[in-house]
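What follows is a structure written as structure tokens; I'll ask about it next.
Here's a slice of the assembly, chains where they normally sit.
We just call them A, B and C in the order they show up, numbering each chain from 1.
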Amino acid sequence: MTTLSTDILAELEKQAIELPSWAFGNSGTRFKVYGTPGTPRDPFEKIADAAQVQKYTKLAPSVALHIPWDKVSDYSELRRFAQDHGVELGTINSNTFQDDDYKFGALTNEDPAVRRKAIDHHLECIEIMNQTGSRDLKIWLAEGSNYPGQADIRGRQDRLQESLQEIYAHIGDDQRLVLEYKFFEPSFYHTDVPDWGTSYVQVAALGDKALVCLDTGHHAPGTNIEFIVMQLLRLGKLGSFDFNSRFYADDDLIVGAADPFQLFRIIYEVIRGGGYGNPDVAFMLDQCHNVEDKIPGQIRSVLNVQEMTARALLVDTAALSIAQKSGDVLAANAVFMDAFYTDVRPALAEWRESRGLAGDPMAAFAASGYLATIAEERVGGTQAGWGA
Amino acid sequence: MTTLSTDILAELEKQAIELPSWAFGNSGTRFKVYGTPGTPRDPFEKIADAAQVQKYTKLAPSVALHIPWDKVSDYSELRRFAQDHGVELGTINSNTFQDDDYKFGALTNEDPAVRRKAIDHHLECIEIMNQTGSRDLKIWLAEGSNYPGQADIRGRQDRLQESLQEIYAHIGDDQRLVLEYKFFEPSFYHTDVPDWGTSYVQVAALGDKALVCLDTGHHAPGTNIEFIVMQLLRLGKLGSFDFNSRFYADDDLIVGAADPFQLFRIIYEVIRGGGYGNPDVAFMLDQCHNVEDKIPGQIRSVLNVQEMTARALLVDTAALSIAQKSGDVLAANAVFMDAFYTDVRPALAEWRESRGLAGDPMAAFAASGYLATIAEERVGGTQAGWGA
Amino acid sequence: MTTLSTDILAELEKQAIELPSWAFGNSGTRFKVYGTPGTPRDPFEKIADAAQVQKYTKLAPSVALHIPWDKVSDYSELRRFAQDHGVELGTINSNTFQDDDYKFGALTNEDPAVRRKAIDHHLECIEIMNQTGSRDLKIWLAEGSNYPGQADIRGRQDRLQESLQEIYAHIGDDQRLVLEYKFFEPSFYHTDVPDWGTSYVQVAALGDKALVCLDTGHHAPGTNIEFIVMQLLRLGKLGSFDFNSRFYADDDLIVGAADPFQLFRIIYEVIRGGGYGNPDVAFMLDQCHNVEDKIPGQIRSVLNVQEMTARALLVDTAALSIAQKSGDVLAANAVFMDAFYTDVRPALAEWRESRGLAGDPMAAFAASGYLATIAEERVGGTQAGWGA
């Protein structure tokens, strides 16, 4: 059996992946959202579910919130609830895509009153961050237009910078603003932050506490994502990841499910560029569990990241460097593939057990009966979703 | 000014484009559906709105229904209502993607009881067709899976054929079954009818009354759609079009909005292959008006098709053929582009006026005050949408 | 260590992957073709190189020829040469894309004289097949147009069928015609056989001895290739594979290099559909080794196919079926992934040794000094390439 060195295990010890509260609510497509018995009805229940992932894996110590989906009257109560369940509150995600006022833009809107409202929403998020102890304000700018001519895309870019400037001015010394880019959807002609370059120039104009968020599902077909990881790390601007996977568009599937080798290459570049075990680079999931169970879906996801990290740590970088320098293409590729093809799962199971965890977290969770319990207990109320 | 010959005008006279009832209801993305004052609350109001498109353009004499979205207790009443408003009821669209039972497939489901239910739904649709006088049953098979291994894709293909056989057996002598394909969404790993080839082999195995429906937004990036039009016409299996346009995925934008030249090429191949003015090939819209007004959105759409048809009819096919045969690439392309670049709009406006229509249907509709009227009248109730 | 059951080993014993003679010559892009010392100068040297792959792997018992690149005066001599080196001559590939006459098409050309020439070329290929003992005539139809309007795409489709009919009439009782499709390149607007559907309808119209060739690099971005494998097997029309891999277009990289999980899924569907160990489905490589050494590039390729076949054979189909039928998405996916993630390499190495082969064929070949020998011996002459 492949063994993992103590150095590698020490690296794996550092791994922490933030879970999105909304992954525990219902999600779907524009055609249908399927509900499931036991789906949380409020932020507390989402956190309770997220805590299960942490309980069985010790990989998911924090939970990101989405405002307004996770608004509560008392954030310190929510924070204590989380801590009582063994997790912390993490990134605060703003929402400028579900209010009728935002139909034609929020931070980019032609109307100053709408921009004001959108900026104020972010200031409210920062206020919540102060209460939750969150470091990061994440902005996914779901703004754009559907038809050529509909919008003045240049004016919107300038207004975006102005709006961000005002928000950034309120970011605390220990806080950060991370700006997520997305190729398309919900807009179908132009998106105001469609690519890493746009996110980069927008945050670079703000200052050191503004960084880029890379969602692995938000790129054009064929994009070499690990290259972008490399570049953003090189520029000191990779603030966080939203992990998920895709075959077509922003499918939001379980990370590693669609193209495990791509996940390997991404994590390899994170390590290569000094982004692993580095608090400046946050790892987070952003997925939809449309047809599979949500809690085990999240457990599977963090395990996928862990397993692929172990593989990436196995790369014999000395041998790789020699092969690269000598132009031996097949040898270099072989070093890379050898790590990818190594089955680290038994060694990881053993390591988990040595730390008091179940070797197979999926099986342990299934055996716990938690899903049946919540299905029974959570009766009535409205299942949480995206509020679309 | 460019004039359109009497031959071309005679061809344009034949044009009929079916409208989808659901285009008049609200639609959106998984993130948000924006409502609009005046949105229909029931099938009658949808038809009343659709009739406005016909009133101003004489291009849209029929309206497709979607079951169960357009279920009514008395279809002959609905039919009379339509006729009183100057339109006919058209294609019946089935729905196997919004019932909890269909989470893992309908006509392809592993469970015979679910397949039974899905087949029965189609038999009910055929029964409705008998009452509405509809010719076509359109099946968009929104089935598939999200994860590799989730489904036995081969078994599903065989079950699909079995289910279709049973439905087809109920198709009347003057009725047709058209099977729509789609590249992806709502499923994100595999779709049971993802391409024209699959739709073709499935309907070819059924018989002459089964044909393919080509939705212009349902292809992989870069696909040459006019080639597929050519091939399906050549095979005698192009049953109908769902027109719309796209920049990225199945954006469902106004037909001709994203790539007008592509629409030109598609219509050129329709004409070239004998599909124009041919009742065997149905023209229909299938669009979403997420951010624009719905009725003028539909008027714009049928005008786009009409204008592009006029351009395609302008192609000097004799000159084109000579250039093609002689290998004069630039000359052949120039003949093609000359027709595309010709501004047919003034001549069409004049022709409309000669037929008692407004030269500018968009302006005439806007001036009618209809939108304000329905916004005022349609108070209360639930605005129609996709029921997602 | 994972062990491979005797059943699986028995299956692996059946594996045979045909090598393309042209993979041993130089190849490159339109920008540059790099040469390498020792590159073969004639078909005999190509076969000698191909025989090295067979020697070290026992996976590659035959070599495909390309006419006219591999024309020789005496094919029985070439056949004997091959057999003396331990390999057979395999598929004959025709070429209708490098003659000035074919600039605007070969089998589809408007000019009957050009079509005649192209048909005659294929009859010559069949004559060569009779001498080489080859079963398959493979036609990659590299025809199309670059500009809209340039070609009458419908007329070309009809002429293609006529030309193929004439060729098919000469196919012997034990011979087959396989028609390869390709999304684009060398043509950039339309390609006459761009997708599996077109290849299917063309060969279905010919008869039972005409089948489809699936080149894994010839699809639109995002295409689910294993679905096509499933469908063609279901239709009894999957004649052969051209294996390679791609990140962007028709990159012709080493099979399994770009997306190993996709290769796993493809081979799983081959097995699922009865295409494995089935002489009706030919496995072949079609790759370019632009920057890596050619012989080890081919060794790496056949090993990749073997390793992925072993993984696909490991799928616990009983457990998979239970999970699929019960709608347990995560369980079904887990069964699938478990096989993929299993490291079969040590067991395969052991098995190779038990059969008298080197456990590590790459290392054994490198140690043989063959590359240095041919670099020294093959001095003068013109290195083989594509003749572009």
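To be clear about the criterion, contacts are C-beta pairs under 8 Å (C-beta built on N, C-alpha and C of every residue); 3 or more make two chains touch, one makes a residue touch a chain.
Predicted, not measured: the structure shown is a model, and the values here were computed from it.
**Q** Since every chain shares one sequence and 3 appear in place, tell me the total number of copies in the complex.
**A** The entire assembly in this structure file is built from 4 identical chains.
The rule is simple: only the chains that are shown with their structure count from here on.
**Q** What's the distance between the Cα centroids of chain A and chain B, rounded to whole Å?
**A** Comparing mean C-alpha positions, chain B is 38 Å from chain A.
**Q** Between chain A and chain C, what distance separates the C-alpha centroids? Give it in angstrom.
**A** Roughly 40 Å separates the two chain centres.
**Q** Chain C: which residues touch two or more other chains?
**A** 221-222, 224, 261, 329-330, 333-334, 337
**Q** In their complex, what parts of chain A are in touch with chain C?
**A** Where chain A meets chain C, its residues are 1-2, 221-222, 224, 247-248, 257, 259-262, 291-293, 296-297, 300, 307, 329-330, 333-334, 337, 340-343, 345, 362.
**Q** Considering the complex alone, what residue numbers of chain B touch chain A?
**A** Residue list for chain B touching chain A: 27-35, 97-98, 100, 103-104, 142, 145-148, 150, 183-186, 188-189, 221, 246-249, 251, 253-254, 257-258, 290-292, 386, 388.
**Q** Enumerate the contact residues on chain B facing chain C in the complex.
**A** Against chain C, chain B makes touches at 103-104, 110, 145-154, 157-158, 183-184, 189-191, 194-198, 200-201, 219-224, 226-228, 230-231, 233-235, 261, 265, 269, 272-273, 320-321, 323-325, 327, 329, 332-337.
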